[in-house]
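The complex is shown incomplete by one protein chain, all other protein chains being positioned as in the whole.
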Amino acid sequence: MTEFDPRIIAFCCNWCSYVGADLAGTSRLQYPHNVRIIRTMCSGQVFPSYILKALELGADGVMIAGCHIGDCHYVSGNKKAEERFRMLLGIMKTLGLDARRIRLEWISASEGVKFANTIKEFAREIKELGPRNGGKE
Amino acid sequence: MIPRIGVFVCHCGTNIGGYVDVPDVVEYVKALPGVVHAERNIYTCADDGLTSIKNAIKSRDLNRVIVASCTPRTHAPLFRSAVAAAGLNPYLFELVNIREQCSWVHMKEKEAATQKAKDLIRMGVARVSLLEPQEEIRINVTPSALVIGGGVAGMTAALSIANQGFRVDLIEKESELGGMLRHLYTLYPDGRDASPVLAKFIENVKNNRNIEIHTSSRVKKVDGYIGNFTVWAENEKGPLEIRTGVLVVATGAEEFKPLGLYGYGAGAVLTELELEDRLRSGLLHTIKSAVFIQCAGARCSDRAYCSRICCNVAIKNAMILKQMFPEADINILHNGIRAYGTYEKMYRQAQELGVGFRKYSKEIPPEVMVNGERARVKFYHELMGKEIEYSPDLIVLSSPLVPHGDVEEISKMLKVPLGQDGFFLEAHVKLRPVDFATDGIFLCGTARAPADITESICQGYAAASRASIPLMKGYVQAEAITAVVDETKCIGCGYCASVCPYNAASMNEKTVAAEEFSYATKKSYINPALCKGCGTCAAGCPAGAITPNHFTLPQIIASIKAFQPERYTLAIA
Amino acid sequence: MQQVKRWLVIEMKSMLVIGGGIAGIQSALDLADRGFHVYLVEREPSIGGHMALLDKTFPTNDCSMCILAPKMNECNAHPDIDILSYSEVAGLSGEAGDFSARVMRRARYVNEDKCTGCGECRARCPSKVPNEYNSNLDTRKAIFLPYPQAVPRVMTIDKDHCIYLTKGKCGVCRKVCSAGAVDYEQEDTFVDLDVAAVIVSTGFELFDPSQMPEYGYGRYANVITAMQYERMICASGPTSGHLETSPAKQHPEKIAFIQCVGSRDMQHNPYCCSVCCMHAVKESILAKEHYDESQSYIFYTDLRATGKGFEEYTARAEKDYGVQYIRSRPGQITEDAGTKKLTVWYDDTVNRKVKGLEVDMAVLCTCLVPAKGGEKLAKILGIEIDESGFFENMDELTSPLDSKRSGIFIAGYCQSPKDIPESVAQGSGAAARAAEVGSA
Partner (left out) sequence: MKQIIRNTKAYYCVECGKCTGSCPVARGNEFFSPRLIVERALSGMKQDIEGDRELWACLTCEACSKKCPSTVKYSEFIRGMRKMAFDSGFTSRCSQGGLLHSIQRIHSIKDLVQDRLDWAKDLKTSKKGEVLYFTGCLPYFENLFSAFVSPIEIAKSTVKILNFAGIVPAILQNERCCGHDLLWTGDSETFQKLARLNTEMIKESGASRVVTSCPECLRTLKLDYADLLESTGIEIMHISELISSLMKNNGIKFNRSGIMTYHDPCRLGRHLGIYDAPRDVIKSMGELVEMGNHMAESSCCGVSAWATCESMSKQMQVNRLIEAKSTGSDTLITSCPKCLIHLKCAVHNQIPVEKEKVDIRIEDLAVAAGKALAGD
């Protein structure tokens, strides 16, 4: 059996986290290949339904990354994202899905290292959890 | 429209080509449904790369373009203009990042990196198929400005806007222009008389044909948005209605009257402004000693902020007293002398003159004991470890600047926020000091925070600069990527209006008329002139009535789907 | 031979902005947004100034690069802004409304139009040079981009350290550049620009604290400048955001911040540089955020928290981050030769006793002094400079943005000490003054 190679989708806001991911690249920080980034303008633009859709369609983990609280390019979009994420956590629990499969991270434009480390950690954690349809869930 | 997609994969020298099998990627992409053209370039961003994009759009009749190279953050504008140059709407373009987010971060696993590049481009293809052309709308601007507040900041802003060739309405609630400057005796740092400075300002404003002055006038109502505001004001002659393109808030501040503090009210205890008033009117009696008390009512629980200018004001006034009465003992009791920047020089001059500076302890503020016309001050001197007492002829309280009583009213009228300290809150404290988050409204002077004359002048010019940009252009270019409301879906809950940081979403009265019934309700309207496209409203709209253009639900879902879920089994009900 | 190229000006008048820090960027954007054509001249290879080197900004702790980079890119993409980086103004003639400026474009030995900024050359360049953009805490190559977000994204060859340009050997960068951008034959060139008005925003540089031997900078490894601290704690800096003591490479537990190093000092610079107090408060907060066990001490003279929200910020630092404020300028720093720990000797006002505080790291908040070359530039422009090196105003009180020569305006730190928002306000304000000239 081949090793489990998780599929992760990351929604990154245009102003901070996407730039942080770029910085990880310009700094040549190596991290697991499992992540696929989708750029949005703001973490507040991420519909909660995107996360469930991704899980539904086979993603093993989904991350939303935005500017640190207080740094939002749109003043307060990330605060809204935070509220919605709390709601998603509730849904995950009710669904019986492991809440660790979804993640909300604040990653600034200068935190290339944090971006790479977050992906490393997330990929490792998802590997431990196994495939989302691996039986238990 | 059936998508005809062209994909251009960049080697970026070896930056991508060295870690991703680019020819393999191109072969893969060619086979994707919708893709009619795929090629690779050593540098897509170089002249020849851009030329081949333009040529392919024409020769292959492309209606969507993807470049797979580096980050859109730096390169999207370049490719977009190439696409536009070939006659295609620039928003029918997508940049897929396979360098920063692929080749550079998976340098030791070429196979996985190649697979990831394919995945990312496939996701891009799915998304670009659904993209729609976007038009950058222009909103015409009424070429005039309205400045609220005729103090130094407001007059400066009005003059500068007028000198750039625009009509300005200057509204002042008092019967004369000048604001705080009217109450000052001299100005620091050079101690010159305030009145000629004031006179010169008023003369310049009055002689400027572009400025219409409205004294004794108050703003009553404001409506509209950038480029198209209507302001209703009132004065003794009657109501005014002014149409204007931009607004500048320069409403100033006033001196805090420290009632109940430091013996204020007794004959020997004055505020700085009261002292300046006596000096100007020549009513100050001879003194043998004076004590200034700094931070009288500031940096305390009621007013946490530092009022910035009071140390400099006290130093200036102490020097005046010392020059008038050279033998007098003049001491400034302070909790840190904040003569910032080059005002340090003035602090040194006061020392040279013999003005005393004694530091009191923050925990044990000075105490004033009033006995009829006499007053004593005692304070704890930390360094000496003991109390020191003075019996001065005069006690001057350096009290902070505080917002006027009517700021809340103005804040509500303009829908611009106030900060915790009651001063107006700018769009961004670092990089947008004189802008409000709402486009077309600007801020300067002590309405923003305590500032001195020079700083108010700088800010007046700054607000003038920001305000004149739309006036000079004659239009505002709204963000192409904005959110739009589908009124048939909108349930009028008002969520969007409550979360929008730019006041772009508002609720309008509407009548829904159907065949069986009709009723009055509210519907959301998002003003494209104000929307910045963050999409926060859309993501929270319970009815799904709001679409964030260019990042629509179907577009994003298409990307998510195209991520090829071969493990897809579970359907969540 | 010097090449002189005359740049043609069409329709709207043009403007010259000298200095591409945050003040100059703001001026350029404000002017270009209303249709003037702007030449933004910057001495360094990239615009961005000192703000590009900061980690966070007070009092909001916004990430500096996150808010600056969009403005830098906006300048780059703006159809009405020409960035002339690695260039200096060499001459100015004419009068307000009709100046002719001569700009020297220093040879960067890389063709700006061809370079794609891919970095292949840099990866292969064998010559390592102390990296001034990281306060010399690490090295860069002789062919370099100051930092990843640099604008324009074009390589520059440091001719003093390029092996080919100094010894005639190597040539690796030219070989590997598939864009054919490397050009060792490039020479300094001059361009003449017709402009209506000039804005000077040349900013500052940092005081060298080795002039104050009592603090041991340069002698003691753990005495660093605030800018070095800033680079260290910045996630994209040389230590990837980690504070490290030397030689133990451990996170410092106790950190002393020393204010007014070279400022408010009549032996060095008499003025207060206006920003160091807040800067230290910010850096103390960052220390605590990075390392919960850390303890910061700020040795101040008057703690000048005068800007909007500053007093509240300093109070929060004390309450929530345990920062200790000590009203004293230390007299001396000594080092334990064995442990390399430092002792800061200071007079404790409250207890009226001289104490030696042992710390792992001492951060010198050095004075910001007007950028070098100000005197030369003043001569070229025909404006005046004061005894501290700041450009003089037409009237220091009522015309703070006008120089003593009509049509030339001043903005930012080069006018007098100030922080970022004030520099931005002046940048905008000077643009308004220039636009008044341009509209006349």
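When the chains are written out, they are named A, B and C in that same order, and each has its own residue count from 1.
Methods note: contacts are C-beta pairs under 8 Å (C-beta built on N, C-alpha and C of every residue); 3 or more make two chains touch, one makes a residue touch a chain.
This is a predicted model, so every value here is computed, not measured.
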(request) Could you tell me which shown chains are touched by the chain that is not displayed? (result) B, C
(message) Out of C:260, C:305, C:411 or C:425, which residue would touch the omitted chain in the full complex?
(response) C:260
(message) Considering the complete complex, identify which of B:351, B:371, B:477 or B:498 is in touch with the unshown chain.
(response) B:351
(request) Decide which residue listed in C:60, C:240 or C:301 touches the omitted chain of the complex. (result) C:301
(request) In the full complex, which bits of subunit C touch the chain not displayed? Write them out. (result) 212-214, 219, 260, 264-268, 301-302, 327-332, 334-335, 337, 345-347, 349, 352-354, 356
(message) Counting contacts across the full complex, list the positions on subunit B that touch the omitted chain.
(response) 337, 347-348, 351-352, 354, 356-359, 381, 383-384, 388
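The criterion applied here is as follows: only the chains that are shown with their structure count from here on.
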(request) Examine which chains touch each other and state the graph shape they make (line, ring, star, complete, other). (result) complete
(message) As a test of understanding: of all chains, whose mean C-alpha position lies farthest from that of subunit A?
(response) C
(request) Pick out whichever of the two, A-C or A-B, is joined by more C-beta pairs in contact. (result) A-B
(message) Using the touch definition from the top, which residues of subunit C touch two or more other chains?
(response) 60, 62, 67
(message) Going by the contact rule already set, what residues in subunit B reach two or more other chains?
(response) 73
(message) Can you tell me which positions in subunit A touch subunit C when the two form their complex?
(response) 15-16, 19, 23, 26-27, 67-68, 70-71, 108-114
(message) Taking the touch rule as given, give the residues of subunit A at its contact with subunit B in the complex, in rising order.
(response) 7, 9, 14, 18-19, 21-26, 28-31, 33, 36-42, 44-50, 52-60, 73-77, 80-81, 84, 95, 116, 131-133
(request) Going by the contact rule at the top, pick out the subunit C residues touching subunit A in the complex. (result) 55, 60-67, 69-70, 148, 234-236, 240-241
